[in-house]
Every structure is written in C-alpha cells, then in structure tokens.
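Presented below is the structure to which this report refers.
Complex shown without one protein chain; remaining protein chains in place.
Chain lettering (A and B) follows the sequence in which the chains are written, and residue indices restart at 1 in each chain.
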Amino acid sequence: MHESGCAAFAPFAESWKTQMRYVKPESYEAASAVLVAEQGIARILTGGTDVLVMLKAEVVEPDLMVDIKHLPGMRDIVSEDGGYRIGAAVSSAQLGEHAGVKAMWPGVVEGAELIGSTQVQNRATMVGNLCTASPAADSVPALVTANAIARVHGPDGARDVPVVDIPIGPGKTSLLKGEFITSTYLPARPDNAADAYLRFIPRTEMDIAVSSAAVSLELDASGSVTAAFVALGAVAPTVRLVPDAGAALIGTKLDAAAIAGLVAAAEAACSPITDKRGTIEFRTKTAGVLAKRAAHIAYSRAGGKT
Amino acid sequence: MALDHQAKRDFKVVGTRVARPDGIDKVTGKAAYGADITAPGMLFGRILRSPHAHARIKSIDVSEAAKAPGVKAVVTSADLASPDDEYYADIRDNCLAREKVLYDGHAVAAVAATSKAAAKAAIRLIKVDYEILPHVTDVDEAMKPDAPVVQEGRALENVPAGMSQNVTSHFEFGHGDLDAGFAKADKIIERTFKTAATHQGYIEPQACMASLGADGRGEVWCCTQGQYMVRANCAEVLGIEASQLRVISSEIGGGFGGKTTTFIEPVALALSRKSGKPVKIVMTREEVLRATGPTVSTSMDIKIGMTNEGRITAARGELRYQGGAFPCGTVEFGAQAAFAAYDLEAVQTLGWNVMTNRPKEIAYRAPGAPTSIYAVESVVDELCQELGLDPLDVRLMNAARKGTLSAYGPTFSEIGLVATLEAAKAHPHYNAPLGPNQGRGLSCGFWFNFGGNTCVSLNINDDGTIGVVEGNPDIGGSRASISMMAAEELGVPYDKVRTVIADTTSLGFNDVTDGSRVTFAVGLATIKAARAAIQEMCKRVAKIWGIDEDAVLWEDGFAKPSGPNAGTHPPMSLAEIAAIAGNTGGPIAGHHEVNADGAGVSFGVHLVDTEVDPETGATKILRYTIFQDAGKAVHPDYVEGQMQGGAVQGIGWALNEEYIYGEDGRLQNAGFLDYRIPVASDLPSIETVILEIPNPGHPYGVRGVGETPIVPPLAAISNAVSRAAGVRMTELPMSPPRLLKAMSA
Partner (left out) sequence: MKMIPVETTINGDRTEFLCNSDESLLDVLRDRLGLTGAKEGCGTGDCGACSVTLNGRLVCSCLVLGVEVDGAEVETIEGMADGETLHPLQRIFIEEAALQCGICTPGILIAAKSLLEKNPDPTDTEVRYWLAGNLCRCTGYDKIIKAVQKAAAEMRAA
C-alpha cells in the first residue's frame, strides 16, 4: 500500500478543492440514479467500518459517498417464507441480538459477530463485509453455505443473486454501476439442521482471518447427514464453496473416514498466498482443521451425536 | 546516598496505596496529552516521507507546495543547523533526511498550512527526485562484506578490517578461561537464535506544538519522556540556545523508552520559525510504526556447558544486533545483561552493532536485554531438559548473589535473585498439575537500572502544604510515589503534598525518564530536598526557642527539642512553622541536584503455563506469575502495574509482535491490525509477588522496577512451549505458522 505524497508527480494536486460529496438519497431509485450518474469514484456507506479505514489510509478518495442506511427496510430483520430477510444496514450486533436468526443460522451470526471489535460489530454489516470483498471476510463463508441470496437494486430495478456470486476477486464484486445490495435472504431450515463458522487468528480477537471455514449440515432422524455445504475463506482470491468436501459427509455420521475425506477435499481446494498473516502451508493445513472442527460443531448443533 | 541505617523503619506513607494526583483528570478526559493543545493562529504540520528503503536525494522541489493554498512554510534538512557532535547530527538527519533517505518512511520534507486538508494536499506537490539504491534489512545480511552500505565511515576503531562498513561497533565482556570451562562440562549446547524487531506500542502517537520566534525564543509542548532532552536536541538541531527554548511536557500516553528522543519537535520548530506561527504536528499510527524508533532485531549464538549436576562451567554468547540506519549502542547492554543472573567462572559475551535500512532504534524497556536473555535462558532450559534437572534448582545452583563477580564486570552487593527464585519454588504455581498439550516454563530477568542527573525543588507553602517540583515526566504513577516520599520524610499526610513536573525553565537539567530511574533517583533527590527543608525549619525553630540548631529534631511532622537539655518547648508543627516563615527569615524550601548513582539492579523470575493447539500452533497463556525484587515498593499498586504491563509486552514480543519487511525494504504491517499487540482476551489474570531486598544505594531501599518485567517472558514462554509442544523455538515471535511448521517437522 503506497502512502500519499511519495510520488514525484502529483495526480491529486487539484482534488482537495473538490471535496467528497455526501448524499443521503430518499429512495432506492434515487440512490441508483446518483450512483449511475457519478463520473468519479463512488462509495456506498452502511456501517463504514471498511470504507472509513480506506479513506484514512488514502487508499481511496471517493468523489461521492452515498449513505443508504436510512432507506426503507435497510435496518429491518423480517421473517419471510420461513427464513429471514436481513436489511443491508443491519449491524452484526443487531443480528446477534435476534433470537430467531441466531437459532436458525448460528454460523452466519457467528461470522458476522467476529468482525473486528465490539465497537466495530455495532456498525459493521454483513453486506458491507461482503461487498468489500476481502478474501478473508468473516461473514461470507457462512452466507455461502447457507445458500443466502443477495437482493440487488439497480437502475433496472431489483434482482436476486446468490451471495456466492457477489465477490469475484479481492476487492471486486459482480455488481454493476448503479447497483447496491438492499438485503440478504437466509432460507428456511428443516429440523435437524445447523451451521457453524470458525476462523484462525493468531490472537483471540481483532485479527483478519488467516483461514476460515463454514459448514452447514442437514441430518435425517437417525443422525445421518443428508445435505452438507462447506466453504473456506482466506485461502483463495474469493470464498470457496467446496462441493467435494460436502459430498464426503453425505450419508455419514461424521466417522473418521468421512472427516478424513472432508479434510482432504478442503486442503485440495485451497490456493492461498503467503503474506504477513500466514504461509501457504499454514493456511492450507488449518483450513482443513477448521473445516473438521466446524463440521463437528454444526453436527452437534443439529442434534447429531458422535 | 546510602540506605538509611535506621533500625527497621516503620514507614507510615511509603508502602501504602494512595490515590494518584492525576487520576480524576485522566478518568474524565480532562488531562492534556500531546495532541490535546491548540493555540491561536496555529498551523498544521505534515511530513513527507520516503517510499524507498534506500535512495540518494538528487533534488527536492518545494516550489509548488510553497505556493499551494494555505501553506505558510515548507522545510527540508537545509533549514536545520549542522551540529558538530555526531550524536546530534544523527538526530538532525533522522528528523529530516540530508543526502540520502535511509529507510522506508524517513522524513524528507514538511509543510505547515492553515488546515489539515491543505497540508495533506501540499505534501503531494513536493517533487523529490530519488536515485534508488540497493537496500539491506536483515542483520546477518547487513554484516556481509558485500552488503549495501547504509552509511560510510561510521565504524569505531575496534571493528576489525574487512567487515562491511555497516558494522559500527564491537563489545566484549567476560572473565575466566572458556576452554577450560567447556572442558569441564558434561553437556554443551550451542544454539543460534533470531528475533524480529518490535515496537513499544504506546497508544499515544507522538504529538507536539512548537513556536519559535524571529528572536530565537521558543516553546514546545510535547509528549515526551524528557523535556530537557527535547530542549537539548532541538537547540542543537535548530542552532539556537537551549536557554531560549522552553519545553513543557504534556501528560504522556505511554513511552516505554520510545519517547526518549525527538522526531517531530525540531521539524515543528523549523516550520514555526519560517511561518511565524505555532505549528502542531501529530503523527499517525502508520508514521509511528514506520518512522519512530523500534527495537533492534537480532541474531545470536549461545554456547553453554553444564555438569550433570547442573553447574554451569562456561558460557559464551555472540550477539549481532541491527539498530537501523544509524549507529546504535544497544548491543552493549544486551551483551552485559545476557549472563548477569549467573555466577560463572568462565564467561564471554561479544556484541556487534550493524546498520541496516530500517528506522533508527530507540530504547524499549530494558533495551538489548530481552533478546540476549531469551537466548541464554533458552539454552539453560534445554540443558535442564537434556540432563533431566529441575530448572529452578539449576538457577538456584548457579544464581548470582551478593559478592558474585558479574558477567559484565561489577561485583554484586545485596541482590534479590535468590529470593525471587525461592519464592517461585515455594509458590503453588510451580507444582500445579498440567493437562495434555500444556507445559510450564520459567526464566530469570535482569536490568541494571540507572540513576542520572536529577533536580528537585521542595517548597513549604505558607499554609503548611508542600510543593515538590521535579523534572521527570510521569509515565507510571511516579508523582504519587514522589509525594509519598516527601510526605514520609516531612511527617505530613500524603494529601498535603503536590508534586508537579516542571518545564525546562524551572529546574536544572534532568535526564530522561528511563532506566527505571524516577522512583529511585527523583525519590532520592526528593528525600534529600525534604531533609534540607527540615534542616531549615529546625534552624528557624532553634532561633525561636533560643537553642542550638542541633538541639532541635524533626519527628512525625513536628520540630521537637532533642532532649531534656534542650529545654521544655511544645513541639511546633510544619504548618505552624510555615505560617510564620516570613518572620523567621522568609519562605522555606529545600532543593537537591545530583547525578545519582547506587541504583540497584532488579532481578525477576517469571513462571508461565501454556497450552499449544497441536493442529494449529496457537499458543494460549493459561497462568502467569511474576516474582520481582523491588527493593522497597513505595506504592505497591504501581509496582504491580509495572510488573504486569511489562510482562504483557514480553508476551506480545514472544508470540506475535514483529516488524515485517518486504523484499522491497518497505514495512508491511504499519498498523495495529497487523502489528499485533496483546488484547484483553488473550491473557489470563497475572499474579504478582513483590520481594523486598533493600537497595543499599537508596535511603528507603528502592530499586527501579519498570524494565525488568519485559525480560523474562520471551524465554519463559519459549521454555513452556518447548514442554507443551515438544519443539524448541529459536526464532521470535513464535507465531502459529512458525510453531506449526516446527511441530510438523
């Protein structure tokens, strides 16, 4: 990351005169319109816990900041078809205080509640976390294993996109100009189903995930796995849904062979980098360990007994 | 000044737990720290920093910046003076680069403008033409003969020919016949260790506001560990007279050694002189990590021989420390401290200092000692494991005591190492049961502690209250301890005393707050000043009573006749004497100026239990107990606080803190996100056991305590991890990726 003022030339010489415009559009349509019309750099503001950091670091200098927190439904959690629609401006803390979502999707809530500190959790949103598109985003793996759907609003109206299709690379999403996510939908659950999210960090809090895993399981009455979704974070440019890892658990009660298959598939799906937070070997190894541990937790939450 | 030879003194104030004088201001947000000040017409300063680890500055064009809206001054190194003294020339060159930039983040130029936004924009208009040079950041690489040379001609004469010019100094300590010693050993272990640089991590970034007029008179408000040091540095770097500069120390938000030098104050003064206005500069966290003073990083070889019974027969250490882009003397301390805990017949420590393209090192709590003692204590522990010996028993068998010829030269007087070891052995922690993947480790720790130049002025106010004026910023609660010592001497209640920290115009020179020296040296000077005031009060009372001065004694806050021969006179209280001072000769005061020596060394022992997750390499601290000799704990709460705080810094150093440089020589983790200091949830409760083996060099027996606690955690944790995980980590930090890799090997 390059600090400002280091260049021998000065591309930003004039920009200080043009201050960032801050707008609070009155409707979804107005928000899309102002985003589409913007010639310069636009950013969307919900919790602000990523974008303000980038502002301070001078990594991005938006010409336009669009605050959408107050738009209808943005702060609401609503039951819908047995599942939940979660407004894009719902904070992690608010999500964690919702008994219904917590009971149905504990892994999703875990992911959201691990972002940053207590202070950050009171502002951060799953959607913001998703759209910042860090490979290590904490809220994303469990949203993916939950088969969550993002509702996107744009110049042509609303469309639904599976959450897994939103991040397309580090810092990049599939959203088009003028589009923003207004809510996330978590589908209904059958009985005997649960999820879990684990991440590896060197301290106990406050770190970006070095590797992470989310597992969502559905069991039949006898405790056999009937559906399994496994997603890994921080081990690839985007979150990685690993069908082979899920497949290894189907029809089993998480015996040793099933777990070994899960771990092998998880490790095989990793293509991490070595950086200041972890090495390739470490990320790969721990991703497998976390997938195993998350599977056990999800299984136990779903009523399975090993 | 020697320990009082009064019969075991019953302290009335010292040793109790009083409320600190700055408490209310600090819990209400009223206390004024470095960045909390403003002044009319104040400008905002901002510094342009090098993005290159090593480059020649071919030209700097500030013309566009100088014309930018709101800009009132732009400065470069050309605006600073040329001190003859190498020490000050280095400070000057570190504040603003002269011919070369020597590390990523090295300051190159600065602007002062009417708003933060204007300053930010103006910085970008400064055009610097760099000729990028090869760089070196690793200590061992920098020693190689063909390494890129950071600065030429900086080596001292004792550096052998043929070494890289980056090697600037060489130290050797020890005594005895090493070969004979190793020949007597039943087991010899030789290991090489490497440690990464760390940062003090004070939560308050450097901040100052400076004002310098055309008449050469100026003022600086800054957070610092030494206002006199700031004055001296600024005077030399700006080419003004020290007496014309008034430096006021604000409350300080942490220092730990990192604020014992100047980075931004000379720059702010230069900007102020040019603009004619006060200039405020506040560093960002990124600037703090990139461009203030981290610790050394090290490479060390340790060789120790031991008999089967546990007696150390010979010990040798070779330490290679890099202290950044300027010559640094910290390896001397490291070499001296390395084997200090042991009574050795044959010992040798060699130290080398090496320059690299990294920021200029500055002290961090016991500078040089944590790393060298980590290495030594690790090898001692490994020998215990190999020979099947109890680590505490081995320390006790070899411990330095009164009369031991230390590894670094002096012979110890009364010291508390054995007491701390015995306390550790007797403590329930030592024998508590451990579970799977858990291990217990211990380490000794040591720091010399310093005395230094100190001035104190003590005034008896006309209402019977006391004002103590001292010159050392309070980084750990020292104002309370100083007031306690004054109250103790004078025999008045603690809350009758107020201790304030003077600016540079109010007292003579005071060395910085470092070396764990304040409670010791300022305390000692306070006691002397109080005794001088007492002597004056007795003199006044003798006059009133018409008797000889030596017929008046001072007891519990009263002047009393010393015996029946002195006559019958009702005692006079301090308040009574003060109230009539105008009639007996004038206001009453005492003062004392000294270069204090006799600071007592402080030994400590830390015991830690860790649990290592075998599948991830994550280390959890389960239990931590600290034993340390404080000589005399003036305020036990603050002594405990120093022990706990220092230990936690050591825990961070051992487990997760490190400076990470890329191939390009740039710092990759210049923020609290990736420079990982311990958070509350990382730690258990930390138990403290204070031993008191009085220091013969202080009237109350006080020893400095602040620095020793950072020393033992590195080896204690490494030793615990070696038992929990079955691997010995010879590289710090032992972060999970490194630990897991070692366990998988």
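The working rule: contacts are C-beta pairs under 8 Å (C-beta built on N, C-alpha and C of every residue); 3 or more make two chains touch, one makes a residue touch a chain.
Keep in mind that what you see is a predicted model, and the values were worked out from it rather than measured.
The undisplayed chain touches these shown chains across the complete complex, A, B.
Although one chain is not drawn, the whole complex shows that of A:M65, A:I166 or A:V289 it is A:M65 that touches it.
Contact with the chain that does not appear here is found for just one residue of B:S59, B:N158, B:N583 or B:S681, B:S681.
Considering the whole complex, the residue from A:V34, A:V53, A:V161 or A:I280 that touches the absent chain is A:V53. In the full complex, chain A touches the omitted chain through residues 17-22, 45, 48-49, 52-53, 55-57, 65, 67, 91, 93, 116-120, 122-123, 204-206. Where chain B meets the chain that is not shown, the touching residues are 17, 19-20, 22-24, 26-33, 35-36, 117, 200-205, 251-256, 282, 284-285, 475-477, 637-638, 640-641, 644-649, 671-673, 677-681, 683, 685-686.
Quick note on the criterion: only the chains that are shown with their structure count from here on.
Chain A and chain B have Cα centroids separated by 43 Å. In the complex of the two chains, the chain B residues touching chain A come out as 48-51, 64, 117-118, 120-121, 123-130, 286, 615-618, 655-656, 660, 668-669, 673-674, 676, 678-679, 681-682, 735-737, 740-741, 744.
Residues of chain A that touch chain B in their complex: 2-10, 12-13, 15-16, 57, 200, 202-208, 210, 275-279, 281-282, 285-286, 289.
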